[in-house]
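Taken from a larger complex, these chains appear in their original positions, while the remainder are omitted.
Residue numbering begins at 1 within each chain, and the chains themselves are lettered A, B and C in the order written.
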């Protein structure tokens, strides 16, 4: 079962009340801004700002941390590998050498660099929660339409999102039927063949379902454009929020360019 | 005016399966018709022809809805006239929120915003889902999804409503509620065409039955069609349980020419027979009773003797 | 693993990733009919769901990538589908990064398009064997993942010398996945050829 990013969309907070269109644009700007930074101090400041945003959104930190675990696992290798590896040995202390790979320690600079990468990855993912997690996914997708993304693309987001859950259920049922007929996943070719066929069948069924869905849409008057009743309106508070967050994103860039907060030159 | 006129409709799927052959019938406005037939008889295929989703060059002008030939290029203009409820509600609920799904049809028809809102509310009320506008459809129960799918069609306020197996997979109570909804629509003057395998529901739902088995093999009032047991059995169908039982009663000497189809009909039938027969009915065993009972039972050979069930301790 | 997280690549790389993806998206979307939207969406959802399946093979736990499969079944339209799937994966599951969606789409989508071309033209050869779908499915599936990994490794390696070892590590770690995807795509292509041939893209 797929767990949902918008589990806490029903809460009430300043972030929840913020017009989704402005919220998405502003926080997206912040994400890009943080990722563009190459300065540990600024990245840390960005991270603190993000934590504040998550706090304001009232989304439980336990939920956010749970989701961050995966990101952490993915970027951790960089943290471990970067400080110890290099092509030459001129910048670090050689520790070991095996299979032609040199393990060397390059000192505090490299640790700082690795930490910065990890922090950036975590910050940008953390910002997804106040950005997307504070309104129901369908409203978010409608907001994309409000932001004038191509209609075809917005519709694909909407339908894909809807059918992910339907098909996930379907696959769970297939897996159960496999298990109840004595199938157990092992690391062998038979398992791969069987799972492949089950997935292929999922595709065949999806394909036919798509036909029926399209028939249903057509018979409800669909002629190429999905329109809904939902309306967005942005008031003064929405713009104030947007200016605050967007402004902060710009400020980070200005600070980076001015060279302030620079601890070690090159990086 | 004829609501639906199908004349010599043929359809073969691209893979060569001949699904419909020379299908012809006319349904008048305000009629409610049950469409029955074995699995694979082409019932769902026929339904998809009614608004032009499926069509073939060989049967270009075969379908007329409200006296106008169905044009496959104008499927999206049809919902004002005919609304189709598909068998699987998951295929019909494709929007994020139930309210959007119900609003989808009217918005496409260009209905004004306030009116759309009214219709959404009314349709959901009618199917017993008042206040479900903000629900996410993939979290509804089976019975709720089924009713939601009907609401998405009702909101377009079509003259004709066609439903594909509306009672399948429902528990008896939800089934009864759904039958109730359909009866209310019928009462409101809608033309209904209902595909179903549920013969016991037909007397409650339809005045007329069309039996399809690639082509139309029987067409008449509910009573007429259910009297023609041979055709029904040949098409793999059955008559309602009560009717089967009254054939048994006849073998015991119950005097009736026309068999009732439902429990209510049976109660009225008994009362009338008694009133005509001086207040009482006499059932008895005679020489041929046993043979006749067995022949009545054997007719619906689908059924089998159950040793344990005679209702006697 | 084939998704790159935020903050790793050189900004120039992911910025140009967005530009190139925007161009290919614009082109492929223009090739897409609005009627195709429901069908493509449902298949995208299926790719999405299937790619969540974790699979224990030998000592490694991997999950399907399916870009070759998308190419073989969806043709050119695999590109927007992969884009949509990656965006949703990022926002729903925090797989991959936000800024890197553009370049990740290239890494997955361009090999998908190549797999499609390989399958399409491959099927035209008369090799005198019965199920050509299996052969070209296997090739397409394997090559698509191999290319995706190659792109990824090159990007990592050119970002900075710090990443050179990481790139080698990533590339090696993906060798079993390439094999698995190849087998998977071959089997499914053979399956579809018997069960639902119109799902294979030969246009």
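Rule of thumb we're sticking to: a residue touches a chain if its C-beta (ideal position, glycine included) is under 8 Å from a C-beta of that chain, and two chains touch if they have at least 3 such contacts.
Just so we're clear, the structure is a prediction, and the values are computed from it rather than from any experiment.
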Stoichiometry of the full complex in this file, by chain label: A x1, B x2, C x1
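FYI, only the chains that are shown with their structure count from here on.
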Centre distance in Å when chain A and chain C are each reduced to the mean of their C-alpha atoms: 19
Chain B and chain C: spacing of chain centres that average the CA atoms, whole Å: 47
Multi-partner residues of chain A (each touching 2 or more other chains): 158-159, 161-163, 166, 209, 213, 217
Contacts with two or more other chains, residues of chain B listed in rising order: 94
For the chain A and chain B complex, residues of the former touching the latter: 136-138, 141, 158-159, 161-163, 165-166, 169, 209, 212-213, 215-223, 226-230
Parts of chain A lying in touch with chain C, wherever the complex brings them together: 2, 4-5, 28, 31-32, 35-36, 67-68, 70-71, 74-75, 77-78, 81-82, 85-87, 101, 110, 113, 116-121, 124-125, 127-128, 132, 150-153, 155-164, 166-168, 171, 185-187, 189, 191-193, 195-197, 199-204, 206-211, 213-214, 217, 224-225
List of chain C residues in touch with chain A within their complex: 1, 3, 5-8, 11, 25, 29, 32, 34-35, 37-46, 48-50, 52-53, 55-59, 64, 73, 80-81, 83-85, 87-88, 90-95, 97-99, 161-166, 169, 180, 183-184, 187-188, 191-192, 195-196, 199
